[in-house]
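Before any comments, here is the structure.
Here the complex is missing a single protein chain, while all its other protein chains stay put.
Now for subunit A:
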Amino acid sequence: MVSQVLSTVLTVLAGVAAALVVYWVLNKLAEALPGPWENRIKPYFYVAPAVAAIGVYLVYPTIITVINSFKNSDGSRFVGVENFVKLLQTPAFRQTLLNTLLWIAIVPAACIVVGLFVATLADRLSFRAEKAAKTIIFMPMAISAVGSATVWRFMYAAQPAGQPQTGLLNGIVTAFGHDPVPWLQQSTLHSNSLLLMVMLLWGQAGFAMVLLSAAIKGVPAETLEAARLDGAGEMRIFWRVILPQIRGTVITVFVTVLITVMKVFDVIYVTTNGAFNTNVVGLEFFNQLYTNYNYGYASAIVVMLLIAIVPIMIYQIRHFRAEEPA
């Protein structure tokens, strides 16, 4: 333990020192240049290491992944679009896509609704009560997704009928004299996927609430007073006065959660590992790579995910720029 901490500290120190040396050397190089060239070149010297890092750690792997998606399972031969075609032809993968779509359609919206609901109501509480309520809602954010999924497994656990139930839900169900329900196996209308979504929602609602709450507090009190003087009801004030003024935050939260959801993996891996038709794209990628060693399929899945995420990211960046006061 001590040696691990020590080596971590040393690594960080060495890294920082190395970065300083690099910049110092670059700076010296620039200074050695004649006259006006020093100032012309210097900015590029300062940006170059960052650009190089992004190139090596982000751009290069992305390009390799795209290339691999057109190769066979061990990357030894080009197979054209075969990976994509085969994946999309598999009924199980189409169900995986459908599940992912469900996650996308439900979780970000639900997150906003829950976050707004809590933030709006908490805003009307006394200072202490507001703090307590927000702390409780925010707490799950401190737990890793794997940790929360492990805890939630106990929520849905099912023992055979007649046995003591360790699962909370089945504890309640059996207390009313019904047979225990194997919750995570209820795949009719993808209801087990909904149960899994609750887990992520539980973790993400706090994030949404904190940002939205801050935005609501930033709404100028005069606008609310003006609306009240004009005789608007509280609902109307919320929809017509508060919401338009926090629209930017709502969009930011929505997009952030959306991207989290598109990559969702851990909560499903821990609870069902995709069984009972709960598979999603992020998990399928993991299993293709680490269980099946099929680099072609794994890369093809990532490329599909990339194609889906890029427009959302572009939208987010545009939106972010528009929000930024000039």
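Couple of notes before you dig in:
The rule is simple: contacts are C-beta pairs under 8 Å (C-beta built on N, C-alpha and C of every residue); 3 or more make two chains touch, one makes a residue touch a chain; residues count from 1.
Criterion: contacts and distances are computed from a predicted model.
One chain of the assembly is not displayed; among "Tripartite-type tricarboxylate transporter receptor subunit TctC", "Acyl-CoA dehydrogenase", "Multiple sugar-binding protein" or "Heme exporter protein B", its UniProt protein name is "Multiple sugar-binding protein". Contact with the undisplayed chain is limited, among A:T62, A:S144, A:S191 or A:N292, to A:N292. When the whole complex is considered, the residue among A:T8, A:Q163 or A:S191 that touches the unshown chain is A:Q163. Listed here are the subunit A residues that touch the chain not shown: 73, 92, 153, 157-163, 180, 182-185, 187, 269-277, 287, 291-294.
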